[in-house]
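Note that one protein chain of the assembly has been removed; the remaining protein chains are unaltered in position.
Coming up: chain A.
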Amino acid sequence: MIEFNDVSLVYPNGHQGLKDVNVTIEDGEFVVIVGLSGAGKSTFIRSINRLVTPTAGELKVGGDNILDYKSKGLRDLRTKVGMIFQSYNLVKRNSVFRNVLAGRLGHTGTLRSVFNLFSKDDKALAYESLKRVNIDDKIYSRADQLSGGQQQRVSIARVLTQKPDYILADEPVASLDPPTSHQVMKYLRKVNKEDNITTIVNLHFIDMAMEYADRIIGMRSGEVVFDGPVSEVSEATFEEIYGRSIREDDLRGGAKDGEQDQ
C-alpha cells in the first residue's frame, strides 16, 4: 500500500512540485496519472522511490514512512520499487542480458556483483523475465542494436528481475510509435495482473489511460484534481484536469484491440 498524507514538495528553485497530495493506492492496483507536462506527474512518481524527496507530509510505502530513510533504508526501498523510464535508460554498450541482470544489483553484494558472480537463480530469473516480454531471442544483442519498443521491453524485463512489489513507469511510451506503445502498455498490464504488482504509470495520452488503467489520478500544478475509477471518467473529466478542451495530440491512437505482438 502506498499512502500520501498531505505531501508537498518545493524544489530548491521555489517551484512547487507537489501541493498537499492525499492519495492511497492499494496493492495490485493499476493506476495511471494524467496531466499536462509540468503538472507534477513525474514528481509524484519519483517521490515514491525517493529520486526526489518531498519537503512536507508523510509518505508511506508498505506501512513505513519513507521520508525518514537514509542510505541503507533507501536502497532497500528501491529494491522493492522498480522503475521504467521514458528513454529506457539501458547501458547501450552492454548486452541485453547484462542489462537485465543489473536489476539484481540491489539484491547482490557489492563484491559479488563487481566480479560478475551472479547466482544461477539470478541468471535464470533474468532469462525468464526476458521470455515474459518475448525478447529472449535478443539476449546477447547489444542494447543499442534494438528498436525503441524492444529496449523498453528489456527495461521491463530488468524491472521484473528486480522482483519488485511496485512498478513506477514515468512516461514509458512517450518516445514510441502508437503500435509499440500499446504493446508496452499491454506487457505492463500483464505483469500487473499476473504478479499482482502495484503499477503506477504516468501518461499524457488520455485514450491510453482509459484503455489500460483501473483508476485514474489527474494532476494540475502539483495538486491532485481528480481521483477515481476509469468508469467515472469522461471527456469532461479530462477537460477539467487539463484545464482546456481535448486536442488531437492528447490521443495516442493506433491499435485499440489489435494483436500487435512483435
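Please note the rule applied: a contact is a pair of C-beta atoms (placed from the backbone, for glycine too) under 8 Å apart; a residue touches a chain by one contact, two chains touch by 3 or more; residues count from 1.
The rule is simple: contacts and distances are computed from a predicted model.
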item	value
From "Acyl carrier protein", "Monovalent cation/H+ antiporter complex subunit F", "AAA+ ATPase domain-containing protein" or "Phosphonate transport system permease protein", the hidden chain's UniProt protein name	"Phosphonate transport system permease protein"
Which residue of A:S87, A:S119 or A:S234 touches the chain not shown here	A:S87
Touch criterion as defined above, residue of A:L36, A:L51 or A:A174 at the omitted chain	A:L51
Absent-chain contact - pick from A:S42, A:S155, A:T180 or A:T198	A:S155
Contacting the left-out chain in the complete assembly, out of A:Q16, A:T55 or A:S113	A:S113
Interface residues of chain A (partner: the chain not displayed)	49, 51, 75-83, 85, 87-94, 98, 102-103, 105-108, 110, 113-114, 155, 158-159, 162
